[in-house]
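Excluded from the complex is one protein chain; the other protein chains are retained at their positions.
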Amino acid sequence: MNARFTPSRQEDLSLITGKGHFTADHNYPGMLHAYVIRSMHAHAHIKHLNLEAVRAYPGVRWVVSADDLKALGAGTIVNPITAKGKGGEEQALALMPILAEGTVRFVGQPIAMVFADSALCAQDAAELAEIDYEVLETSVDPEQTTLPTAVQLHGNAPRNVSVHFASGDAEPVNAAFAKASFTSQLRVLSQRLMGVPMEPRAVVAIHDAASGITTVHTPHQGILGMRNFLALASGAKPESLRIDANDVGGSFGLRGGPYSEHAALVLAARHLGCAVSWVGSRSEIFLSDWHGRALILNGEIALDNEGHILAIRFKDRVDAGAYNCMMSTFIGTRNLSITMGGVYQIPALYMESEVVYTNTTPVSAYRGAGRPDIAYAIERLVDFAAHEHGFDPVALRRKNFIAESAFPYKTANGSTIDTCLSEKLLDRALALSHYATFEERRAQSLSQGKFRGIGLSTFLEASGAGTAPKDQAWGEFNVNGYLYVYGVTGPSGQGHSTSFASIIEKALGWPADRVRYEAGNANQKLLGNGTGGSRSLYGAGSAILAMCHQMLETIQPHAAKTLGVDLAQVRFENGVWLANGSTTTTAHIIDALTNEDKTTLHALGEATSGSTYPNGCHIAEVEIDPATGETHLIHYYAVDDLGQVISPQLVRGQVHGGVVQGWGQAFCEQVVYDSQGQLLTGSFMDYAMPRAGCVPHLTNETYEVRTQLNLLGSKGVGESGCTGSLPALANAVMSALRPYGINQMDMPFTAPKIWAALQKAKA
Amino acid sequence: MSHISLNINGNAHTLEVEDRALLADVLRNNLKLTGTHVGCDTSQCGCCTVLMDGDAVKSCTVLAVQANGAQITTIEGLAKGANLHPIQVAFSNCHALQCGFCTPGMIMATAGLLANNPKPTDAQIHEGLAGNLCRCTGYINIVESVKQAAKVMQEKQA
Partner (left out) sequence: MYAFHYQKAQSVEQASAALTRSDASRLLSGGMTLIPSLKHRLIQVDELIDITGLPGWRDIRVEGHQLWIGAGATHQSVSRHSEVRQFSRGLVELAGMIGDPQVRARGTLGGSVANNDPAADYPAAVLGLNATIKTQKREIAADDFFLGMFATALASDEVIEGLRFNKPLKSAYAKFRHAATGYAMAGVFVAQISKDQWRVAVTGATNCVCRWHEAEVAAGTVPKDLRFVHDSVLDDIHAPSAYRAHLVNMLYAQAVSRLA
């Protein structure tokens, strides 16, 4: 090791030296390789499927279609959340089969799988499949899919509607609009995106006949969640599945549950008695990873003559894609409603949303899962209304922030926000961004022929409530000098192990580099949540903190002994043990123990941590070159209240990542289908991604307001970057273009789109 | 099938490979050097970047047979024994990695950049990393780490 090199995160050393263990790195002797045969049509009946030539190809060991897997117990792709309709109706559900059963409903839908000696052999053999399709009409546009002329995708869902949901109270909202001095209406599109974690989806499964356990290597977002959902999808018993805690190359919401390949590979590993591997190519992942966003949010705002917001109402259209998979219902119902008032004190709120089917890849959670989208819609609406009716956009916001004295604040549609000090964050962000002198900079840019704009967002979001009854953590000292901590929550790249070690160092006075955190150890029967909804730090972290408190109690007698005092005389304060003016450290105490005594020191910590409300104020300053329509982001400012910050460097990194993903949605990313449901953006050749330098300057600060909602006092940061950046960037672009008669534009704000809008406005 | 000789991280290897085998796959599967990652199939993500005769190249777009006789450095070969390369140290210090999947390719692209341009400006760093995608970090810390590595490497030269 280099003299004095301590990695910033525990996770770093293996990753920077190429010693990581990602799924595709696993290579078992005799391992077979799978290839998926996918639909080329967006909507078709499969009249005839002939796989004989595939089976006969040299090197092919097994070929399966729907019936083969169902005979082995396969279920469907999981849809964990349902919602009741506006009038209490049950949701119409269309579950996706593991392999297509007679009808395909999106290009890329899995039809069959080939298992062979090598991946190339499986792919070569797959080309011999004969599929006789009866091509059907497609319905691709989420707004047109509910028209009487649109083809019906599922027999049980008239108008292609899965559920028509409502939240809030329509009557007071309608009354408010009736008496309002000012109203504004704005429809915004949060366009369909791809999540694009850099590690392509992959599964390696190996079955041990003696124990009856199938080990699965795959990128995931939570071992217990993946295991339980995979059990449902494959028909295997949950206790017969072991999800390996390997390195995960990003997740962003897409890896909470199994895909077809997971279920098929579990069954294949058992049937074939050997290890099996499937590694997706990026092109097939574009077709088959769940897509993200795909929301049309139609908002209206009612103001009194002084600019107080009287009511907000939304009519939303949620594109679920071809089937109900994983989180689309949750996004389109809970997540579009719980924070629909944003940071504002609004007496009346009402929303309706329709979750609809189209012949496209199913949509699920992508970083923020509806909350960045609704924050975007609200902040654009407030900004739009301000400009439409002559209010200063900052003053209008200030006037309507939830007053500090009003917390905990119960919103008009039932969410309780513990605290959100928008005014303080706004003031800090305005100062940081030199907002007050913006017009001077605008004039200077104009003298060079460029259009400068500044945009802000004051936002909050609700982090994940978790689905497990509680989070648990188990800690035990090991004879090799480490404190081993076991939990359920494992990372997909965020560096949780490092944060958890920091919590422990502070709470126990035990060095962070002598902590080893392990998620999903099979010998530990712990409860807990996966990573999702930005809750890992406060969820698992609170359980770990609770474990530390318990552990202090078990250490205390030894501390007393070390200091030569009675138990009652010793206490733990500021990281050390104190008694009568003497001090000692936890490390000193533990290191002096016999091995036998060391192993008696263990503790269980538990915590129940529900949603929290991370919030912030982000400001973006941009400069548009009217000659090309390109937008240059000059500087981005983020002031975030994330509650107690454990690892400032990791928090900054999360905000960077979230903001740049927001930049991607704002300026270049978009999934495009043609009218036949063919994916036109099927690779990085057509799906433009943010690259180095797109956000050259980002200043971020945190403003810590501890929450009482969990033991740790932290609020979660994973999705704040996206939530704040969509509205800040969009409002900045509008600020630059508004002087030229452009009041609204949908993302992505590509150069050609901005240029065309400016041309049109000139004419 | 072809018979090829490669020098990988200072070690000579002779291999029998299919003519269609990609250098990335030979590194990963034949030589078990799984630090080089495959992230896409249109040669745009850069996760597979290695040094080939001193240049950063995308190993997913090089046939193993094309690399016959070449000197290849992969992420596994960057450190000198237990001594990490300044680029590796800088990436960790600057928190320029989160999930780590793009990291080997990003580090090797940086090595290629700094070999040719030891004191790059921000714009030159952006250009130098134009062939590499990262979804986690937003690139901001990556750019910082390249600057830090450049500084350390310049000091070492002096």
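In this document, chain identifiers A and B correspond to the written order of the chains, with residue numbering beginning at 1 in each.
Assume a contact is a pair of C-beta atoms (placed from the backbone, for glycine too) under 8 Å apart; a residue touches a chain by one contact, two chains touch by 3 or more.
Since we're looking at a predicted model, the values are computed, not measured.
Although it is not drawn here, the omitted chain touches the following shown chains in the complete assembly: A, B. Checked against the full complex, the candidates B:56, B:84 or B:149 give a single residue touching the omitted chain, namely B:56. Note on the undisplayed chain: of the listed residues A:141, A:169, A:427 or A:686, the one touching it is A:686.
Against the chain not shown here, chain B presents residues 2, 18-20, 22, 41-44, 46, 49, 52, 55-58, 61-63, 65-66, 68, 109, 112-113, 116, 127-128, 130-131. The omitted chain makes contact with chain A at the following residues, 124, 283, 627-629, 668, 672, 680-681, 684-689, 750-752, 755-756, 759.
Methods note: only the chains that are shown with their structure count from here on.
Within the complex formed with chain A, the chain B residues making contact are 20, 28-29, 32-42, 44-45, 47, 74-76, 78-79, 82-84, 88-89, 91-95, 97-104, 107, 122-123, 125-126, 129-130, 132-143. Taken in their complex, chain A has these residues touching chain B: 1-2, 5, 7-9, 11-20, 22, 24-25, 27, 120, 196-200, 247-250, 252, 279, 281-283, 492-495, 649-650, 652-653, 656-661, 683-685, 689-696, 698, 721.
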